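What follows is subunit A.
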Amino acid sequence: MRTGSVILFKNGYCYQSYGWNLFRPLGGLQNIVSHLDKYLIDDITIIRPVRDNDSSADFLSDIEELKKLKSSSPISFGGGIRNIDQLHLLSGLPFERFIFSSILFNENNKLLEVATKLYGKQAIVGLIPFKLKPKLSMFNSEINKFVPLDKLNRNHLDFCDEIILYDCEREGFHSGFSKEIIDRFKLDPKSCVFSGGVAELKNSFKNTSYAPKAINIENSVLHREYSILNYYEKL
Partner candidate 1 sequence: MIYCQKCLSTNNRPGGKFIDGLCSPCYFTENTENINHRVQLELLRDLYKESRKRQRNKGSYDCIVGVSGGKDSTRQAQWVRDRLGLRPLLICVAYPPKQMTNIGAQNLTNIINLGFDLITVTPSPKTSAQLSLESFRNFGNVSKSSEKALYSTVPRMAIDLGVNTIFWGENSATQVGEKSVEGKSVFDANNLRKMNTLSAGGNEWIYKKAGLKKGSHYVYPDEIEFQKKKINIYFLGPAWDDWSNFNNATYAALHGLTLRPSEENKTGDISNASMLDEEFTNINMMIKYYKFGFGRASDIVNESIRLGEMSRNEGIEIVKKYDGVCDDSIIASYCSYVGIEKTEFWEIVYSYTNRQLFDIKKGVLRPIRKFNIG
Partner candidate 2 sequence: MKNCKYCLYPKSHPFGMAYSDDVCLGCITHKEKYNLDWSERYSFLEEEARKNKKRTKTYDCIVPVIGDAEDYFVVQEVLKLGLNPLIVSVNSYFYNDIGWKNLHNLITHFDLDSWVYNPEIQTYKELIRTSLRKYNHMYLPWIQLHTSFPVHVAKEKSIPLIIWGSNQSVEQVGKFSHKDSVEMSSWSRIEHDLFNKDIFNLIGNGAQVNERKLNYYIYPENLQKLSKKVKGLYLSNYLAWDPLKQNQSIIKHGFVAEENSYSFDPYERAGSSVYYQIHDLLKFERLGYRKITDHCTREIRHGRLSRSEAIEVESQFIQNKINVNPFFNWLDVSKTGREWYINHKLKKSSNLISDSKIEYKHHNFPQKIKSLLVKSSKPNENFITYGKGIEI
């Protein structure tokens, strides 16, 4: 089971997000990634936390910034990739996999077809931010609203090699990821990545039916020296 990290990156700067509505500043991207390399983290997930306020200028300037990133760890990138032209801009990035979220609530799957052609099926990752209360719903960032379960386009999920399930309520906490989401979504945990309140749960998942492919820790990855090892040690 991999242990990775989630880094939110917007307008050239990294942030932390708590409870899906409060941002805290974090720091420069290269310094963070260089240290995650040193910490031998399994992989780095960079997400642009854009909702409905993204602009092509912001997208372009972030892409230019990301091109300069130097890292020896596997990186997947996403957040705001919503049309074919943006897909072609990704080829210059030193990343292996790309993350798609809003498209999973959309009808036309042209974007995922072209992405698979360009980067290969193993490079396509889905991201579903969800919350259970008051009722199970998923966040469609393009329209900046939580939508009910039936809005999810099942066959788009088949394009994805892995799916990140991001618990918005438990984001920023060390535990409490609601694993019953797996049954509600009827997904195979083997192809899922848990995120949001998972930092101290790796052991409780091990050799259970819920064991995911990986856990991606948000926010607290840099709270102490080599926090990944501590999570390994605890796990």
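The rule is short, and it goes like this: contacts are C-beta pairs under 8 Å (C-beta built on N, C-alpha and C of every residue); 3 or more make two chains touch, one makes a residue touch a chain; residues count from 1.
How were these picked? Simply put, all candidates are chains of the complex that A comes from, given by their letters.
This one's a predicted model, so the numbers in the text were calculated from it and none came from an experiment.
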item: Selected partner (touches subunit A in the complex), from 1 or 2; value: 2
item: Candidate 2-touching residues of subunit A, taken from the complex the two chains share; value: 13, 15-16, 21-28, 31-32, 35, 38-40, 220, 222-226, 229-230
